[in-house]
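A single protein chain has been omitted; all remaining protein chains appear in their positions.
Naming follows writing order (A, B and C), and every chain is counted from residue 1.
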Amino acid sequence: MARKRKSKQREGNEIEFSRIVAFSDGVFAIAITLLVLNLEIPEHLASGEIAHSLWEQREFFFAYALSFAVIGRFWLVHHRFFSEVRAFDGRLIVLNLLYLGWIVLIPFSSEVLGEYGGTAAAIVLYAANLTGVVLTGMWMAADARRAGLVETSPGAHREQRYRSLFIATVFLVSIPVAFVAPGIAAFIWLALFFDPAARFASAEESH
Amino acid sequence: MARKRKSKQREGNEIEFSRIVAFSDGVFAIAITLLVLNLEIPEHLASGEIAHSLWEQREFFFAYALSFAVIGRFWLVHHRFFSEVRAFDGRLIVLNLLYLGWIVLIPFSSEVLGEYGGTAAAIVLYAANLTGVVLTGMWMAADARRAGLVETSPGAHREQRYRSLFIATVFLVSIPVAFVAPGIAAFIWLALFFDPAARFASAEESH
Amino acid sequence: MARKRKSKQREGNEIEFSRIVAFSDGVFAIAITLLVLNLEIPEHLASGEIAHSLWEQREFFFAYALSFAVIGRFWLVHHRFFSEVRAFDGRLIVLNLLYLGWIVLIPFSSEVLGEYGGTAAAIVLYAANLTGVVLTGMWMAADARRAGLVETSPGAHREQRYRSLFIATVFLVSIPVAFVAPGIAAFIWLALFFDPAARFASAEESH
Partner (left out) sequence: MARKRKSKQREGNEIEFSRIVAFSDGVFAIAITLLVLNLEIPEHLASGEIAHSLWEQREFFFAYALSFAVIGRFWLVHHRFFSEVRAFDGRLIVLNLLYLGWIVLIPFSSEVLGEYGGTAAAIVLYAANLTGVVLTGMWMAADARRAGLVETSPGAHREQRYRSLFIATVFLVSIPVAFVAPGIAAFIWLALFFDPAARFASAEESH
């Protein structure tokens, strides 16, 4: 009740609303670009050692590519979610900030992953970070739906829930695997590039 | 007098106005994202030392979370203030730049706090930085109101003044405490997550 | 078929579309600005050594100027391409992210080029990075055209293809040259500042 009264319609508050979105986009764009700072080359190498030194950094390049894809994907999900938001209140803004707080941590977790990719600690940190993103995202979406701030078709809603659950499962599964076989855990994450939710949801729709 | 003549209405100058807001949002977004650069992991650790090394950094994680919340909150206040601005002049732009100058210092103060969290110097630096933000914000708001640039209901105005005073008080109180018991001063800042102003102002409104 | 159904017209989805563009602009702006972090000055120099130390960094200044021009030029091409986009789908967004992933690598390749400018490894890395940008850009443009997402006059289309081919050729040619005479390869890139495509295409138009 108290909440409804304070929520503002997106229509008529376009500038205020687009500031939230622009701020989020800014944070996403900076976080994804800061990933490049994890790539470094030692100074004063002999000219024959450069190629070797770059090859030595292959774990950092892998972490760069993975994290770029991951942040890009989260940005996409965020993008779709906010395109359905019709009204906003202080609580949505705060939850969105919390969500961004997890996103901004990714360049750090990615650095640890590049440096110590074969260890359980690095895998667990990375998986925990991304699980934080996904769970906060689900919380934000569920909360906005309960407060009537979004206008989602039941199909799209189901698709989003499937997708979030799928992503969270992939990361949670990788954590125990990291303790047994840290070298394999990161490969489990490749499953993220498939999107069963889209296929599943569109299969339903065609009935 | 001279000032009135030079102020521009927001309506009819939307692009120019939104540039000021977009620039401010950009600075907020970059400052909040640069916080992640304060988190670092030493190179060449043995695989058993990584978790320990991350745990050693807990003060940096605390500083990260605190500063993320603090910058996020200031962004929110800035956001609300500018949603009420109806006209702008050169003076508002300059005061806004001064305000942003304090905001951009926060990643540095936060780094000092993460490195030397238990010392009076770090606490005083951090509190002085945030007090700078709050006082400049109050100055900007008061100046804009005097020049007739904002359109605030008396209730909202009172709420903003209470909130700013409350935040400034919390930080100013923490400075002497830092000299006596530096470990306790940071906990005083947790009071910030309560917002007595909102409750107080809405209580008044219902009369 | 399946793709057409999912694409959204730009008109009527302006906010969603402009978020993609704003995110891309943000990434370009950050990547181009991070170039400055490759410039450094050693601490504790005697006052007579400073000018000399700056002069020693001339390769870094060259790399800065080159990469600034290169990212600026890519931004321009991206800018023009997106000004012709009339509809978008998930695939365009993903290809755009892949494109940005190459752009964000440039500050790193540029750092290697500044540090090891006279070596084949640095030249090849830089050329490979830019070739990655160009080829992904051509892929994105071709894909969007096939899916009917852009509205390009045949002349503009030809101009873009000529330009991309020209840029890719310049970089690919520089790779073998780098192995024979690394000092010369970078000068081949100066050809980029001529734009034969524009002249060629407008010559055609006047027929």
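Things to note:
The rule is short, and it goes like this: a residue touches a chain if its C-beta (ideal position, glycine included) is under 8 Å from a C-beta of that chain, and two chains touch if they have at least 3 such contacts.
The structure displayed is predicted, hence computed values, not measured ones.
Every shown chain that the unseen chain touches in the whole complex is listed here: B, C.
The hidden chain makes contact, of the residues B:L54, B:V85 or B:A122, with B:A122. Annotation: of B:A22, B:V77, B:M138 or B:I175, B:A22 touches the absent chain (contact as defined above).
Against the chain not displayed here, chain B makes contact via residues 13, 15-16, 19-20, 22-23, 26-27, 30-31, 34, 37, 90, 93-94, 97, 100-101, 104-105, 107-108, 111-112, 115-116, 118-122, 125. Counting the whole complex, the residues of chain C in touch with the unshown chain are 14, 18, 21-22, 25-26, 28-30, 32-37, 39-41, 43, 45, 47, 50-51, 54, 64-65, 68-69, 72, 75-76, 79, 83.
The rule is short, and it goes like this: only the chains that are shown with their structure count from here on.
Counted as hops between touching chains, the shortest connection from chain B to chain C is 2. A turn of 90° superposes the CA atoms of chain A on those of chain B, with the angle given to the nearest 5. Using CA-based centroids throughout, the chain positioned farthest away from chain C is B. Here chain A and chain C face each other with different sets of residues for the most part; under half of the interface numbers are shared between them.
When every chain is represented by the mean of its C-alpha atoms, the one lying closest to the mean of all protein C-alpha atoms is A. In terms of their C-alpha centroids, the spacing between chain B and chain C amounts to 37 Å. Chain A and chain C have Cα centroids lying 26 Å from one another. Among all residues of chain B, those that touch two or more other chains are 30.
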